[in-house]
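Everything on this sheet refers to the single structure shown next.
A single protein chain has been omitted from the complex, and every remaining protein chain is retained in its original position.
Chain lettering (A and B) follows the sequence in which the chains are written, and residue indices restart at 1 in each chain.
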Amino acid sequence: MTNSWNDIKNTDLVLIMGGNAAEAHPCGFKWVTEAKANNGAKLIVVDPRFTRSAAVADVYAPIRPGTDIAFLSGVMRYLLGNNKIHQEYVKAYTNASYIVKDGFAFNDGLFTGFDANRKVYTDRSSWDYELDDQGMAKVDETLQDPRCAINLLKTHVERYTPEMVERICGTPKAKFLQICEMIATTSVPDRTMTSMYALGWTQHTTGAQNIRSMAMIQLLLGNMGMPGGGVNALRGHSNVQGITDLALLSTSTPGYLVLPTDRETTYIDYMKSRAFKPLRPGQTSFWQNYEKFFVSQQKSFFGAAATKDNDWAYDYLPKFDTTYDVLKMVDMMAAGQMNGLFCQGLNIMLASPDKNKVVTGLTKLKWMVVIDPLETETARFWENHGEFNNVDTKSIQTEVIQLPASAYAEEEGSATNSSRVIMWHWKAADGPGESKSDMEIVSELHLRLRALYAKDGGAFPDPIVKTTWNYTRPHNPDPQEVLKEINGYALEDLPDPADPNRIMLRAGQLLPNFGVMRADGKTAGGMWIYTGVFTEAGNMSMRRDAADPTGLGIHPNWGFSWPANRRILYNRASADPDGKPWSEKKKYIWWSGSRWTGGDVPDYAPTIAPDKAVGPFIMNQEGTARLFARAAMPDGPFPEHYEPMDAYIANPLHPKVSTNPVVRVFAADAKSFGTPDKFPIVATSYRLAEHFHYWTKNVHDNAVLQPELFVEMGERLAKAKGIQNGDWVEVSSQRGAIKAKACVTKRIRPIMVDGKPCDVVGLPIHYGFVGFARKAHPMNVLTPSVGDASVNTPEYKAFLVDVKKTTPPAQPAVA
Amino acid sequence: MAVTRRQFMKVSAASLAASSVGALGFVGAGDVLAAGVRPFKLERATETRNACPYCAVACGVLIYSLGDKSKNAKSSIIHVEGDPDHPVNRGTLCARGAASLGYIHSANRLKYPMHRKPGSDKFERVSWDFALDRIVKLMKEDRDKNFIAKNRDGVTVNRWLSTGFFGGSSLSNEAGYLTYKFVRATGILGFEDQARI
């Protein structure tokens, strides 16, 4: 989230699209009901189904799954065409006025530089600004130049008329326009809109661009960096924010640093591509500090083994040739290219699309280790559960070791919520049986592997045997000691830059903030963005002062919000270029005459005066936010509507480039996509308020509250197929078929797409063959193994199926 | 619901006598007027502050356990409710959080390391030492055989692709950090969590 859960109460308008906060995040959703009850806010819900969020909305509009960009581009067209943008904000704080290179163009669904053979944009050099002879981006502050980013954007979205939105999305034109008008009311300085989204936007082949579309709208409206504004990812697991920060991700290292690629053969090459020279005069370009963060991290990981002479142990890091994301790994498994797999709290058999492909993959492994507090389908993929998991147990040669992990209540440590607030939790009791904490399990594995390599040698033992593991209790480290390592500390006495005779930090002292990190090996710090969480003043994540002095829901002394305890990102943009709040009502931080002040930590150097014209978006080389994304996205500098891979219609905008042209499709999956002649119904998947992923089917009360898999469908479809409420239905896709009970509802409303009626069905993801809820076919049998062009998030939210009435599933003889 | 007259009569025979005659004043009035309100079950239970394990709202929870953590009292969790001080949830919990006691005590919690041999139709209980030593042996065998020190162009790449690691997004930050160090030091690139699925 750019803002926070509590900040939602400050908003005037909530747009829930690409998510279902009432269902998936009820306690966070409370801040929507607070904004409605106490701030007069309105709630808009745009969703294929009339959801629990819609139940309390002021306006609901249906949309066909997978068409959000068309809708949002239509909103942009409305805002630009009716001059409902925050002019001064857009001019000062975005790249609206920047002049884009002449070579850049968009024709028939393709941006410049497409390589039709490789299906990637191999030449993205034109996706950039014209530079002057100083290497600075050229701008036209009058916005008259047709090559200004905002003028190119206007041209780009011109095609998304309300009629086109209705044709693609199935959203009735009048509803769409009503929503545009409501959104447009927040273009004034004293009103803001908040965007709340989750997997409904990410789980598409255009996922990242969905979110980017909303970011662009919020920039046009002047709602970024503002209280009650922002683009807010609600997020799934209790510490998915922390674990993302910590980079349990193929090509990342903690704190949004990136592993080297094959092309970065030396440390010098690696750092050269991370110079981040400012693109406008005097800008901060904060990533220029990259090397300080990287070197400090290597010192944390490898201690004395990381030296200037060995380029800070650069070669200890694996270099990547491609991203080994979940889909890629499953594809490799299914192709027999992997031997071993760990599943630590991730039930891959249900979590990855195309369940049959996953099972094929697991079957080809030599061994698998499952570390989990609960039984999972993954740990028991080799068990025959009748038609729910019809495998030949004897022929499966995978060796499986299942380790019992303790759970949250049985251990202490910190976790980071989706507002980026790091909070400590304490242990209440021991785990059951012989369960051990993940920290202990991982430590034992590391130490035993390390001992083997120290004793017997083997392939490149250095990074294993030289990893720092000097904890007081190495087999089961104290979490506070580990959090200190993440925060970082001085390795030598550090002089004060302002007064070299004074020692700022003694060797061994904890770093107060990431500003003191160094690239010379004199500081260590596992993850720069968390620096400040554990200082000489103590463990900030344990802070429990709930006071809210400004009344804006900042709660500055509750836990620690990364970075630097900042609660709203880009908050410099809440003040105008002169440093005055855009409006008294939305006053957040401002220039006092000598420094930036207010209730939050400024997202800005605190003493840079407004007349220095340093932009508020300090992480960008321009200092401004990007309406035009340059080459940062693989599928274009502007969002464009592409049909889901299971395409319901030919894309009306460019039928020859119907789906996202740069989506990665594995050879094994080339024939796995469905077409509307065989599968004429649009399907989506979702979560229920009563369940959490695949865990709570193991909880009796949650199984009581939603006991069984169902497929939700509108009355028109049910009638056409002769299906009654509660009937058993076969749902089939190109990948496979499952059975589910029919839930016939008025809440899936008839829509017209491209001139014909479109039926939508939805399936909750929560069911499987393990747990107390009724045994069910895992619904990921149906979903396609293909992901977003930017980050490979699977397309769970839009695929094609057919439905027909059927008989109940046969219950397996043996449980 | 079938409550039959017959049953009523049976019950009246078995248990009504004392109470109904009480109403007619056959026993002391004070005895029957005292209402049996269930005692407040958290009276002196130990309260521990924690966070809900499910979604990323990460609501604050108060976990109540049996015993006062003294030497001879084994803590066992009896109740979970929202932490009223927590700025985000302010004491509230959703249907998942409010039922999370059932997760803590789920009959499907894992208690012991288990081992499934190739082709077997069952898990067999093993010791931690067996399990951990077996895992690192399997890791080392695969890594030593398939580690890629240099790519085809002779560039040092130091990666291991034939084993993968899916980590969990419900780990604490500290467990996640140790997991990162453990996994990345081996050169594994197939290293993911729920963040992008």
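Assume contacts are C-beta pairs under 8 Å (C-beta built on N, C-alpha and C of every residue); 3 or more make two chains touch, one makes a residue touch a chain.
Just so it is clear, contacts and distances are computed from a predicted model.
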Among "ABC-type dipeptide transporter", "ABC-2 type transport system ATP-binding protein", "Formate dehydrogenase-O iron-sulfur subunit" or "Heme exporter protein C", UniProt-listed name of the chain not shown: "Formate dehydrogenase-O iron-sulfur subunit"
Touch criterion as defined above, residue of A:Ala54, A:Cys169, A:Met633 or A:Ile765 at the omitted chain: A:Ala54
Given B:Glu81, B:Asp142 or B:Glu174, the one touching the chain that is not displayed: B:Glu81
Touching residues (missing chain, whole complex) on chain A: 22-23, 26-27, 29-30, 33-34, 36-37, 40, 50, 52-56, 58, 60, 689-690, 700-710, 724-727, 741-747, 749, 772-774
On chain B, residues whose C-beta touches the chain left out of the figure: 1, 3-25, 29-30, 32-41, 43, 79-82, 89, 91-99, 101-102
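Quick note on the criterion: only the chains that are shown with their structure count from here on.
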Cα-centroid distance, chain A relative to chain B, in whole angstrom: 26
Chain A partner contacts - residues on chain B that touch it in the complex: 46, 48-60, 63, 65, 74-77, 80, 82, 85-90, 92-97, 99-100, 102-104, 106-121, 123, 126, 128, 131-140, 142-144, 146-147, 149, 151, 153, 155-197
